[in-house]
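Below is one structure, written out as structure tokens, with a few remarks after it.
Shown here: the complex without one of its protein chains, the others still in place.
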Amino acid sequence: MSKTLKVTLAGVEFDNPIMTASGCCGYGEELSDIFPLTRLGGLVTKSITLNPRLGHPPPRTAETASGMLNAIGLANVGVDAFIRDKIPFLAGRKTRIIVNVAGGSVDEYVEVCRRLNDVDGFDMIELNISCPNVDRGGIQFGSDPKLTEKVVREVKKVFSRPLIVKLSPSVTDITVIAGAAEAGGADVLSMINSVVGTAVDIHTRRPRLTNNKGGLTGPAIKPIALAMVAAVYEQCRLPIIGIGGIACWQDVVEFMLCGASAVQVGTALFVDPETPVKITRGLKEYLRTQKLNSLNDLVGKLEKY
Amino acid sequence: MSKTLKVTLAGVEFDNPIMTASGCCGYGEELSDIFPLTRLGGLVTKSITLNPRLGHPPPRTAETASGMLNAIGLANVGVDAFIRDKIPFLAGRKTRIIVNVAGGSVDEYVEVCRRLNDVDGFDMIELNISCPNVDRGGIQFGSDPKLTEKVVREVKKVFSRPLIVKLSPSVTDITVIAGAAEAGGADVLSMINSVVGTAVDIHTRRPRLTNNKGGLTGPAIKPIALAMVAAVYEQCRLPIIGIGGIACWQDVVEFMLCGASAVQVGTALFVDPETPVKITRGLKEYLRTQKLNSLNDLVGKLEKY
Amino acid sequence: MNKPICDNPRLLRKRDLGHNYFSYTFAPCQAAGKCRPGQFVHIKLPTEAVFFRRAFSVASVDPAKRELEIIFKIFGRGTKLLSELPKGAEMNILGPLGSKFTMPRRNHEAVLVAGGVGFPPLMYLAEQMIRKGYEPGRIRFFYGARSKDDIIERSRMKKLGVDLTIVTEDGSIGRRGLVTEPVESFLDQHGSSVRLYSCGPEPMLKAVNDLALRRSIRGQLSLEAPMPCGYGVCLGCVVPLTDGGHARVCREGPVFEIGEVAL
Partner (left out) sequence: MNKPICDNPRLLRKRDLGHNYFSYTFAPCQAAGKCRPGQFVHIKLPTEAVFFRRAFSVASVDPAKRELEIIFKIFGRGTKLLSELPKGAEMNILGPLGSKFTMPRRNHEAVLVAGGVGFPPLMYLAEQMIRKGYEPGRIRFFYGARSKDDIIERSRMKKLGVDLTIVTEDGSIGRRGLVTEPVESFLDQHGSSVRLYSCGPEPMLKAVNDLALRRSIRGQLSLEAPMPCGYGVCLGCVVPLTDGGHARVCREGPVFEIGEVAL
């Protein structure tokens, strides 16, 4: 058997386990100026909502130690413009396309997914029940097991392709939410979304974000994400997409050992847009030197004390 | 009125708002080789338990991006040896001494605090209901409002000096736990303890900590701590001691604006043992240039959007 | 729009312009031949002490030698670390990024208004205009700053031969006052054939924007914003538009038409 980076999630085959994370690669156009999107295992779009959203006023990002805060506020073109203007471009790329969906109510999630169910050109939906930057919806769903199960169940009724549920780290026990998503019928779990945080400008005495708080991402949160992936891997049968602070191939191996079958790269795309390409190159070399045939042989192979 | 760094918490006056955090300054002896402890507002001891504890086997720390993981596992001499061997040294320092107490059961917390109530030479107890590194007790208390209220209430019955309750960040809503601690009779809240996290050695495929996971601390977690202090300040009347990633005087001002009346410095002591001294120097200069008489004028003065 | 290139040139020349200003020339830069005035590059500092890249306007290029120049002032941590890099340091540069200044027609009066570190892209614009055949003496270059120390590259500007008016707030060189004052007088003397180009601190841009709108003068402003990605994917750098929408400073900008942005 020849070396392969291929991974399969819920029956969908990915050329490699590296996806770009929601909100960190727009709808793909800008990134495709930097490298051909075929180099990616998959691309996850910015969160799509029923209606277009401007998001919060600037400033809506801030730099932190080994990371950043953002409170973009789900700025997006809305599902109809997305289907009309963005899907055609994405459908033409030879990579897996995952549409991330957010909503302020179960009905909104369901309606967006229903409309998406009618169109081709993408492979999966990722349900964002973990956005820390909106008042209604988002994290509110992802921190309540009952709501989680309900929104997943309702969406599964209207959307027939595989469904990824994206979990929030800002909960007491993420395995409970993971279990609820599984019970609702999720096919795959992705984790983690950003961690609630803030920063203050001591000169103006104002928060550095107009939303007063935001989501912390980047290498700073990698240890948190790894612990949560490991915990959910032990409790839950669904495949896991690891997210949080991934910036190099070694990080991907760490996540896979903890139980992730694939990963998403977010903030690192800002620091170095070529990160995914560098990672897949590194992983290929790793397979070679480790005499492994497939990355699947790593998943969950952490040897705990 | 002359410029002062003095702050008062639950009736206890501190020369300045800078304390060294539990587990990051031992029982004070080693730090006193580096600067006179009078330079500190206060010192918080390593967590004390009923019986001596060796803690987890090494490795029990790991370096991360702008931070570290630890799973020391509450290594300490036990309350009796602490009272016999450590208090005499601490009692002689002209700074406020806070004894941090941990336990595996309500009874253990109560028993340790009862024994401490009988001795002089320290000013307050800080109840660690948030240690991520032990199987029983610790974080288990700090993530359950009922247990939090109960342990605080029971301890208050046997300990007559002011009580600080130290909160865990690894919860869905820290304001609920803060409320429970207040209901139980806490005098002061301190937050945050370390955030659950892990790291993997990809060569050995083992966790970097024998405890498999640990607590993330250092500048990486500062945004998380700030957001939690701000949230609790809005919901709760108790004075707050801010903890998490503090490394310079600007960080202290950020925490105070968010609502902290004082702060603790932990991990930064490892990177630069002189951090507290540098911070108080910076704060004095800040008062001067800002024409402020007291740091109290900053507390909670964040101008939210 | 040109596709941005991820490149690893070296710091070829490091000129200390005094008073915390520096000119850095990088080579070989694949992007050198593609950068137009107004566009910027996004630089990763070879340290993890600052997390994001930092954006710098292109100040000049030498396509033949594949050289690219930026000029910056030490402002905060990022630029301080940048200033400490040794000659020869390997850089990581992404560019060209963002929108360009549109060259004026020959019959337009070009008025360039630079404030402080807004100077470099306008110097590059002037240089390119001249290269394209625009008469140097007809380029009205208003250059304002706090004081003498913030007025850089005077001999270079003299060589270019533009009609230079220097204005400082403390009068330590040139006219005393705000740069918008002589600009206003000039606009009052010349009609709508003027094309305005401006880059500098936001209050100045706002004043220029207002001056122009009141007189229905067209032109462009180059804006700044904190830029996590610099190439359009994070939506972090948006500014509100007068039509109620948002635009990305890194993609639709940094160069916007006068009147477009709600300043």
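For clarity, chains are labelled A, B and C in written order, and residue numbers in each chain start from 1.
As a convention for this text, contacts are C-beta pairs under 8 Å (C-beta built on N, C-alpha and C of every residue); 3 or more make two chains touch, one makes a residue touch a chain.
Keep in mind it's a predicted model, so treat the numbers as computed, not measured.
One chain is not depicted; across the entire complex it touches B, C. Remark: the omitted chain is touched by one listed residue; of C:A49, C:L213 or C:A262 this is C:A49.
Of the candidate positions B:T61, B:Q140 or B:N296, contact with the unshown chain belongs to B:T61. When the full complex is taken into account, the listed residue touching the unshown chain is B:G26, out of B:G26, B:G185, B:G282 or B:G300. Annotation for chain B: contacts to the undisplayed chain at residues 23-26, 30-31, 33-34, 46, 54-55, 57-68, 70, 72, 75, 218, 267, 269-274.
The chain not displayed touches chain C at residues 47-49, 86.
The working rule: only the chains that are shown with their structure count from here on.
Taking the mean of all protein C-alpha atoms as the reference point, the chain centroid lying nearest to it belongs to A.
With centres defined by CA atoms alone, the chain at the far end from chain B is C. Among all pairs of chains, A-B has the largest number of C-beta pairs in contact. Note on chain placement: the centre of chain A and the centre of chain C lie 36 Å apart, centres being C-alpha means.
One inter-chain figure worth recording: chain B and chain C are separated by 48 Å, centre to centre, where each centre is the mean of the chain's CA atoms.
Rounded to whole angstrom units, the spacing between the C-alpha centres of chain A and chain B is 34.
Residue positions 64-67, 218 of chain A are each in touch with at least two other chains. Residue positions of chain C touching 2 or more other chains: 48.
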